[in-house]
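For this depiction, one protein chain was excluded, whereas all remaining protein chains were kept in their positions.
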Amino acid sequence: MNAITTANPAPEALPTVTPDRIPLLLLPVLAIAALPLMGSFSTWVTLTFAGLAMGMIIFIIASGLTLVFGLMDVLNFGHGVFITLGAFLATTVLGRMTGWTESESLLRNLLAVLPAMGLAMVVAGGVGLAFERLIIRPVYGQPLKQIMITMGGMIVGVELIKVIWGAQAIPLPLPAAFRGSLLFGEAAVEKYRLISVIVGLAVFAVMFWVLSRTKVGLLIRAGVQDREMVESLGYRIGRLFVGVFVAGSALAGLGGVMWGLYQQTVTPEMGGQINVLLFIVIIIGGMGSVGGCFIGSLLVGLVANYAGFLAPKVALFSNILLMVIVLMWRPEGLYPVGKR
Amino acid sequence: MIFNRLLSGDLPRSRVLALLLIAILAGLLLTPFAFPGAKALNVAAKICIFIVLVASFDLLLGYTGIVSFAHTMFFGIGAYGVAIALNRIGPSWKGVAAGVSVALVLSLVLSLVIGLFSLRVKAMFYAMITLAVATAFQTLASQLSELTGGEDGLTFKVPELLSPAFSLSEHPFLGVSLDGRLIAFYLLVTVTVVLFLLMLRIVNSPFGRVLQAIRENAFRAEALGYQTVVYRTCSNVLSAGFATLAGALLALWLRYNGPDTSLSFEIMIDILLMVVIGGMGTLYGSVLGATLFIIVQNYLQDLMKLGSEGMAKVPLLRDLLHPDRWLLWLGILFVLSVYRFPTGIVGKLRTRARGHS
């Protein structure tokens, strides 16, 4: 007895802090490995930028999806509908502001695009609120029904979009000042891609700040790991979840505007087509991990563009191949989220 | 008694349901005579093919509790198998046999691999993985244009007996010419009935009971000593096999196959809707679901056209009732089905029948 009381507590060695940086290295490694295959440096720059731009847009769309899953085990198969909604709203807003979008002034262009983005986010967020209430809440904790009902929600959503905007593709031209490329030496970088990268980085920065510096963000991260404990500490995870769902829908709306401008046409099917890409990204990243989602998105974007140049036929499968390779290396994705 | 044996003891258990099933079968059998014209015959043929396809999907979803989005992949394999074989070998029964067997083998291997690799994971992941695989396969099919005809697909001749040029008799019977199309149609109905009864037998066998036990409580089934992964994989393989046969039937009937007719995601969604609206976990649901859906798909539009014209002055209502928006209403019905009556039409009918007795 006595011996125990006087014994020193077990030596407490400082645990070494080694955040897992290997997935982070994948991006530069991939980019550098691709360089010799491209033949010319300028092609490489162009493709890398294209890949990053595409990846950033995918990230904006997929980040909400992965968080919603992490928090409540809810996988929204209807996430794509918010993308489509955002894109179609952009056609309406920008279509009425052609005077502003056709102007050569960047400021006037921005004054047209920013309200379009804002409106897309607000409406997609609002629809997200209704979607959560009507479609998802009745089937919490029932994965089978959840898969089916979110699919059903998407079918109805897409049909309603067709009711409002028609079933045809609608062109969504880039505003005048967004068109064309900037030349860096030999390498041409499309202006819009540059803008996408900037917007994507901004979204990532804001999200990173919220998740690491605010209490709400901490609660979200804590909830992804252990929902019950968050509730036991006295926080209502249901409200938190609705908030994240609405934010995720709004971001998908924003991503829809950006994707629409990237493609320069908008179709009712576009959301459903991106869905597969989104799933691949969040599986690669580790379901529930925002950081993993970011790296996964950029990887998918880069691989798609490199492969599209080197071997167009393979490009269509490049994402799936990428997923298989990542899962063979880390079966739960790049950053597995530690669940209870 | 003989009915009981044929239906493997799984009777409709509702008078209305029994009448509906008889009506559907009779309707299918009489279509060439009662509803002349190519459209009606095509609709009836499509109903037959989708009964098999939807029932095979129900084997997976309703009886085993697995959501797969790769079901059209197997449907497509069956259709492409026949299409490619007949396209290469020429119109012969040998070609049909070769196409069907190669397709079956491919489907079985693929479903086995997917099943073994991913049926251990949660339902959500399985759904995502199958979705990704199916998309990749669709891309593959349109890329291998040498073999598959790419986006345009393949047109081919079927064995002479089934071709429109073949004639059984110079004289029409009850105003219907007895040609190869008619033979093909009745062959299709026969095969459908046989395959359906076969599936009914499977789900009512001890094997089928284990599947349902796993669906209800996987842990318990595992504790009772059943290897859930093995059973689920078997169910996956069987379901893929029947879907492949449905695909072969489709190709034989259409004498054409392309990515949009057998592989597209829209078809996947359609099957999901049919199974849920008709009733999951009962093969009769597939019959009702497929029939209702395809009739709506083909004829509701006419009705909606009337409604839409009637509402020509009311902007939003006019657009909501636009004939092209038929899927909207089925989608709403689907969503309501999932949480209001998850057992679908068949479940409703059976509950009512129980209430009466």
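Letters A and B mark the chains in the order given here, with residues in each chain numbered from 1 onward.
The working rule: contacts are C-beta pairs under 8 Å (C-beta built on N, C-alpha and C of every residue); 3 or more make two chains touch, one makes a residue touch a chain.
Definition applied: contacts and distances are computed from a predicted model.
UniProt records the chain missing from this view under the protein name "ABC transporter ATP-binding protein", selected from "ABC transporter ATP-binding protein", "Cell shape-determining protein MreC", "ATP synthase subunit a" or "Malonate decarboxylase acyl carrier protein". Contacts of the undrawn chain with the visible chains, over the full complex, involve A. From the options A:73, A:102 or A:231, the residue with contact to the unseen chain in the full assembly is A:231.
Residue in contact with the omitted chain (choice from A:135, A:219, A:261 or A:287): A:219.
Along chain A, the points of touch with the absent chain fall at residues 4-5, 7-10, 12, 14-17, 215, 218-219, 221-222, 225-226, 228-237, 337-338, 340.
We adopt the following convention: only the chains that are shown with their structure count from here on.
Here the spacing of chain A and chain B, counted between their Cα centres, is 35 Å. Considering their complex, residues 61, 65, 67, 122-125, 127-129, 131-133, 135-136, 139-140, 143, 265, 269, 272-273, 276, 316, 319-320, 322, 324-325, 327-328, 331-332, 334-335, 338-339, 342 of chain B touch chain A. Residue ranges on chain A touching chain B, taken from their complex, read 69, 73, 75, 77, 135, 138-139, 143-149, 151-153, 155-156, 159-160, 162-164, 167, 272, 275-276, 279-280, 283, 313, 316-317, 320, 323.
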